[in-house]
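Quick one: the structure is below, questions incoming.
With one protein chain removed, the remaining protein chains of the complex are shown where they sit.
Chain lettering (A, B and C) follows the sequence in which the chains are written, and residue indices restart at 1 in each chain.
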Amino acid sequence: MAAVNSRPARPVLGQNQYGKAENRVVRITRDGATHHIKDLNVSVSLSGDMDEVHYSGSNANVLPTDTTKNTVYAFAKEHGIDSAEQFGIHLARHFVTSQEPIHRARIRIEEYAWDRIEHSGEGAHSFLRTGQETRLTQITYDGSSWEVVSGLKDLTVMNSTDSEFWGYVKDKYTTLPEAHDRILATSVTGRWRFNWTDDAQEAPDWETSYEDAKKHLLRAFAETYSLSLQQTLYQMGARIIEHRSEIDEVRFSLPNKHHFLVDLEPFGLKNDNEVYFAADRPYGLIEATVLREGCEARIPVDLTNL
Amino acid sequence: MAAVNSRPARPVLGQNQYGKAENRVVRITRDGATHHIKDLNVSVSLSGDMDEVHYSGSNANVLPTDTTKNTVYAFAKEHGIDSAEQFGIHLARHFVTSQEPIHRARIRIEEYAWDRIEHSGEGAHSFLRTGQETRLTQITYDGSSWEVVSGLKDLTVMNSTDSEFWGYVKDKYTTLPEAHDRILATSVTGRWRFNWTDDAQEAPDWETSYEDAKKHLLRAFAETYSLSLQQTLYQMGARIIEHRSEIDEVRFSLPNKHHFLVDLEPFGLKNDNEVYFAADRPYGLIEATVLREGCEARIPVDLTNL
Amino acid sequence: MAAVNSRPARPVLGQNQYGKAENRVVRITRDGATHHIKDLNVSVSLSGDMDEVHYSGSNANVLPTDTTKNTVYAFAKEHGIDSAEQFGIHLARHFVTSQEPIHRARIRIEEYAWDRIEHSGEGAHSFLRTGQETRLTQITYDGSSWEVVSGLKDLTVMNSTDSEFWGYVKDKYTTLPEAHDRILATSVTGRWRFNWTDDAQEAPDWETSYEDAKKHLLRAFAETYSLSLQQTLYQMGARIIEHRSEIDEVRFSLPNKHHFLVDLEPFGLKNDNEVYFAADRPYGLIEATVLREGCEARIPVDLTNL
Partner (left out) sequence: MAAVNSRPARPVLGQNQYGKAENRVVRITRDGATHHIKDLNVSVSLSGDMDEVHYSGSNANVLPTDTTKNTVYAFAKEHGIDSAEQFGIHLARHFVTSQEPIHRARIRIEEYAWDRIEHSGEGAHSFLRTGQETRLTQITYDGSSWEVVSGLKDLTVMNSTDSEFWGYVKDKYTTLPEAHDRILATSVTGRWRFNWTDDAQEAPDWETSYEDAKKHLLRAFAETYSLSLQQTLYQMGARIIEHRSEIDEVRFSLPNKHHFLVDLEPFGLKNDNEVYFAADRPYGLIEATVLREGCEARIPVDLTNL
């Protein structure tokens, strides 16, 4: 420990970023009596020449987080919200190009989907929140190139059969019996990175891309006869890589939401894969990246905090 | 205070109930390669001749909560789950009729809905949790008569126009400007009580009743030109009473999920009901009962804890 | 069903209430460089002559929920916040006496506690939120008499021994083995009703009453050798009734937070009450009222929604 104690004690600033998080913006577009809605949660994070505010408290280079909030609302009016991705691109470009001390902007957006309510009144301005997955995107801009990572969370799916788990390693702490017909359920957290990085490239159709990526991951989940959740995860990612040329990298974090077959024998009953206990904790957690061959991985490995 | 201090200090037991809460049961029914799913969260609460366990700790009259859990799972096999209501009726009847010290059973059930995943594989055993509202029911049985109260929570809806609020009382603390075109949004918590109370009556079709009650409350929300959330609430309840003869009482708890028009004038922009800030707290909370004329109110007034 | 169908379909309004929920107010009192803090979440609920707003949407009798919010903040300045109870009494009295159509006001308050941060700087204006239980109170006033119910939630406690559970009923669904040394843990939700109902009575010292009631329930939990959680619950309530003459009724809702002894025998290890799995769901739920003899029960039986 002597060596350690003699290290210089001087603390220095490392990576830093700041901004206003969770700006909740609802944008209504009126097409006569037919209204359209975009419902976003926008978080702004800026970095650049910010040493002084940490060392001395001088705010001379600091655009207030309150201003970043105002900008979100003003841009919702000025640019509209065609897609969360496009909206984030407008914002990121603005902060980096309009403020000299800001060298990088990252915009994270959650989007909540709404259906229309069927009714017999006039107009189309009544909505029902779907409540299914939350759509996500993250736009990062450093003044020259773009990184766009989109995805989703809280998409809960289940196969009630066509899942097995056997042939695994057994050590002295292994008690799990092999399973040849089990429920496979998970709550999908996924991110995918676009190969659009330059304003000179034609941008993807962000809305179509999202709907199709979601469709493919759902179908891969349903169509894969599963010998392990890892195998299913890989198929979900591979399907997106194969069908969506604008995407180079996919990462999933899949909790194995265990459904345990209840032992009904003490009550003289046979449980023929009919009655399950849906457990909360603990849960298996399976995480992996699927890449387009030759591409680099850039999505952080931990999509959640546990 | 003298009078108070001279009161007898002797503590005595009042109303009490016990059971196992939040038993998560998933029931799969297999019709060849087509599977059907019921996903419930079942809470059992029993009361009766239970003084002794409180006073002395004698468990002679206590059916363990663990046993009530086992019964939930065994009944899912023995009786199946046609509807949450029917399942709760089986359970409540069992506890009251099989255990002499138990005089009343109350079963509360949350139900989570699943859609099918569209895919090109064989079979129909892949599911996607809808994530929309949680369906609720509460069955109470005292050995002679039934009370069934069903409902839902977390059904989030919005009208982007056709809502006004003006003509209200102004006192010295009033600063709110009148509104002639505002967003009206809420997250519906509702309960409705059936007039089925006796085994001799024909029971309602619980599944149809739920779907239709939900449809009517949604349509009333969409079709009501609203001068206050109270007016909308009343219409939602009235519509159910008018269309569903098996229901005598409806109660709603409706948070007014405020969407404030953002002031964009400082930025030289006009906000023509386009850009809103979706606020979290505080929120208006509007609660009321709508009754079939001549019927008694029995649903507790507080459906939530705030 | 014929009888049912012939019932009058006319819907009528039943009990109703409205107001602004979850007004978060922080009140700082400055005594030179020593500051004091009260941190409350205040929910206002008013009822009275409100038929018309439900039937026609006329707001002529409606004091806006926004005004009730303003009143909370204005009263924090005008009256200060000596205690949550006293603050609620000011508010309830104001709404009932100043607005003719309002016949009843109910104020619910959550209070969050803060400790001071020990440090070597000057002044005493740095605080650390304790994070322990949330203190609760509910004040109801109808223009003539008061009801004050205080309490707490989320106070998590554990006895690692001195708890047994045996001698219970066994039926065909019972598999639980008897326990002669188990962990007993719960998260206390409690409410207690004061016998102060009239302005002519001297009001209790609300702060002392709370601290002492909490102390007694904790001590009763720790000092009771428990044969069932019901027995422990009763002792917790009885202790408050015995020591606090201003309280006539206590109700607890106690989840049995199960800690299951892990079976380590497959690994050749003996688990001598050392290693436990802390389970989430399901959980036992034990609820009961303890009354001062001769007093009436008025606290609702369901303190939580499950």
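The definition used in the following text is that a contact is a pair of C-beta atoms (placed from the backbone, for glycine too) under 8 Å apart; a residue touches a chain by one contact, two chains touch by 3 or more.
Values in this document were obtained by computation on a predicted structure and should not be read as measured data.
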Contacting the left-out chain: of A:105, A:139 or A:291, that is A:291
Across the whole complex, the chain not displayed is touched by subunit A residues 1, 4-5, 7-24, 43, 45, 50, 53-67, 69-71, 74, 98-99, 101, 108, 165-171, 173-176, 195, 201-202, 226-228, 230-231, 233-234, 237-238, 241-242, 245-246, 248-249, 251, 255-256, 281-294, 297, 300-306
Against the hidden chain, subunit B presents residues 172-173, 175, 266-267, 280-281
Touching the unshown chain, subunit C contributes residues 24-30, 35, 37, 39, 70, 73-74, 76-78, 114, 117-121, 123, 125-133, 154-162, 183, 218-219, 221-223, 259, 262, 264, 266-267, 269, 271, 273-280
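The criterion applied here is as follows: only the chains that are shown with their structure count from here on.
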Maximum number of contact pairs occurs between chains B-C
Per-chain Cα centroid nearest the overall protein Cα centroid belongs to chain B
Dist(centroid_CA(subunit B), centroid_CA(subunit C)) in Å evaluates to 21
Cα centroid separation, subunit A vs subunit C, in Å, comes to 37
Subunit A and subunit B have mean C-alpha positions lying a whole-number Å distance apart equal to 31
By the touch definition above, subunit B meets two or more other chains at residues 24, 70, 74
